[in-house]
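Everything below concerns the one structure shown next.
Of the protein chains in this complex, one is absent; all others appear in place.
Per-chain residue numbering starts at 1, and chain names A and B are given in the order in which the chains are listed.
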Amino acid sequence: MDHHVHGALKDDVSQSVFETLITESDRAIPAWMSQFDSQVGFAIRRWCAPVLGLPRHAAAAEYMKARASLGTDEVNRRLLSGAGVGHFLVETGYRGDEILNPEQMGQSAGQRASEVVRLEAVAESIVESGVTAKSFPERYVQALANATTHAVGVKSIIAYRWGFDFEPARPAKVAVIEAARNWLEAFANGGPLKVEDPVLLRFFLWAGVDRGLPIQLHTGYGDPDLRLDRCNPLLLTPWIKLIEPASVDIMLLHCYPYHREAGYLAQVFPHVYFDVGLGVNYTGVQSEQILAESLELTPFSKLLFSSDAWGPAELHYLGSALWRQGMTNVLQRWVDAGDWSEDDAIRVVNMIATENATRVYKLAGGRS
Amino acid sequence: MDHHVHGALKDDVSQSVFETLITESDRAIPAWMSQFDSQVGFAIRRWCAPVLGLPRHAAAAEYMKARASLGTDEVNRRLLSGAGVGHFLVETGYRGDEILNPEQMGQSAGQRASEVVRLEAVAESIVESGVTAKSFPERYVQALANATTHAVGVKSIIAYRWGFDFEPARPAKVAVIEAARNWLEAFANGGPLKVEDPVLLRFFLWAGVDRGLPIQLHTGYGDPDLRLDRCNPLLLTPWIKLIEPASVDIMLLHCYPYHREAGYLAQVFPHVYFDVGLGVNYTGVQSEQILAESLELTPFSKLLFSSDAWGPAELHYLGSALWRQGMTNVLQRWVDAGDWSEDDAIRVVNMIATENATRVYKLAGGRS
Partner (left out) sequence: MDHHVHGALKDDVSQSVFETLITESDRAIPAWMSQFDSQVGFAIRRWCAPVLGLPRHAAAAEYMKARASLGTDEVNRRLLSGAGVGHFLVETGYRGDEILNPEQMGQSAGQRASEVVRLEAVAESIVESGVTAKSFPERYVQALANATTHAVGVKSIIAYRWGFDFEPARPAKVAVIEAARNWLEAFANGGPLKVEDPVLLRFFLWAGVDRGLPIQLHTGYGDPDLRLDRCNPLLLTPWIKLIEPASVDIMLLHCYPYHREAGYLAQVFPHVYFDVGLGVNYTGVQSEQILAESLELTPFSKLLFSSDAWGPAELHYLGSALWRQGMTNVLQRWVDAGDWSEDDAIRVVNMIATENATRVYKLAGGRS
């Protein structure tokens, strides 16, 4: 159960474009370096090369050649089905026209796929299609209800757009209308569609709480749009306490390098969950240590698996392959030392891999 | 030498109550989970089950059954004496009527026990017994002197009540009286006894400095009363510098996940010490990594052992068992690699286990 993932690429890409998709940097890649020379690059050559018919550690150029000759459809089919994921919860709010939608993801992998709706994308879509400031609050709530009819969760990227150091209380309606007015006027005058006003971002979060589905929050490591130190999940503590009566589950995504902090929140607050998704793919062989560190304070019923893959299906595959390998190594070591029983180790793996997500997202029946 | 510990439970407890005592969460435990499914729960089943006559990894229900059939007195006797702790420094300020007092702890373990006095509890006791705002500062100093006649140290929980981001200077007497007046009035009108005013909390800390005994400070990980990021020990730096001339030792307790930061403070300030107490029990098999990380910047004369156990004697036992196992694994690895000598490893273990505490708290003679 990959509880937070995006679509795989639809189209073939050149090596230079591919390299921009295996880093969180959005800058041009300097001529003196290759993004393949990184943990994620080495992991692709180690894990995905055999899936494409090459030996382990095949050179990057050789890898890209095999990829091009197989074509994106076949690469997607091999890597998505090879990931061994039975159910993808696909978040659709980012550059959706370049990637497979949930239905296509399910088809390519031969498995189930459900949708997670990005709170900010719903707002941007009603602004694009036309709305007045005064009607904005109601229109947003309605649009969110419509967009999530079949969704299993919602997602907030307030980490990118502002940070977690926001005023936690539900904003007053008058303040929301005022902020909407500023945004709409700026947009009408050629300003960006991208919503960055903290009052609006908080309003979306609270609308998510009212909607009642689990709320995924991008946490920690991500692209340079964010200020990493303002994405420390501990900054969410006041808001986490405020929404506690609503019994809505909070899913902290990735969390690196704040996964120990996330484990603390997952222990002390019944409605807080987390994963180390993106931090697994991008640390490659070092993800074994990250996974071990994610198994410290948290009750095992509060940890989930995700890949956060977007674009190259290598990331969908790797998220799963590295997680399986890392968990196997860590738990086997503990079992061999006599510190955990083998039965417990298997039970914990099943909780993190499928059972916790099945319960939180109210999905039918474990593995498909 | 367990330099920071609380009493063991006096009475039998059900499994549901027991589970609330093996987490720092103070929330009700949801029906879909068991706190036994956590590192500390697995560690109890692995380490304590054999002490109660069960096989390693016995199921939680089986464990609780054996515990009930032996009875709390026998469970305490086995686990407290089995911990192999020669001297407990017992902090008495939290829910003292449910747990053994220092004398009873010593009797149950067959070992020595001394007292550590909580600074805030002294204040709350004089407010309960009646005091005027004007006389509060003198009364507090007197009460602290009385309470610590036989104590070996004091403890501050300013981390819980405010955070380490406090104004470091000694507060003016007039400000203390004013803050005491507000507290007393609120308490008279049905407000809480619990002291949370930062001026008063600082006043207690400075009174502790004047008293001259080592000052233990809860640091880092703890229950959701605290804001974890405001318990980063680096926030104490200005206060640590201010009190340096007083030559009073500062004992940073637990520190997880800020134990590397604590190691830095212990290296650069002669009067700063630390332990990773609570972080050992609650990370179970992962405590080996925490212990290794605690052995980075600190001089070995600045690190101590504690369990921070409160309540179930399993925590008293585990604190010791996990520390012994973790230290053995880490140091043996370094000795086997030729990086440390075996003599040095044994010497460092003795420093951390008993010698440093014996010196700082001016206790007679090492192991009893």
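Here, contacts are C-beta pairs under 8 Å (C-beta built on N, C-alpha and C of every residue); 3 or more make two chains touch, one makes a residue touch a chain.
The shown structure was predicted, so the numbers you read here are calculated from the model rather than taken from an experiment.
Which of A:135, A:289 or A:350 touches the hidden chain is settled by the complete complex: it is A:289.
When you scan B:30, B:55 or B:270 for touch with the missing chain, the hit is B:270. Mapped onto chain A, the footprint of the missing chain covers residues 23-30, 32-35, 37-39, 42-43, 46, 56-57, 221, 223-224, 227-229, 256-257, 282-286, 289-290.
Touching the omitted chain from chain B are residues 232, 234-235, 237, 241, 260-261, 264, 267-270, 292-293, 295-302, 334, 337-341, 343-344, 348, 351, 359.
Everything below uses one rule, namely that only the chains that are shown with their structure count from here on.
For the pair chain A and chain B, the distance between mean C-alpha positions equals 37 Å.
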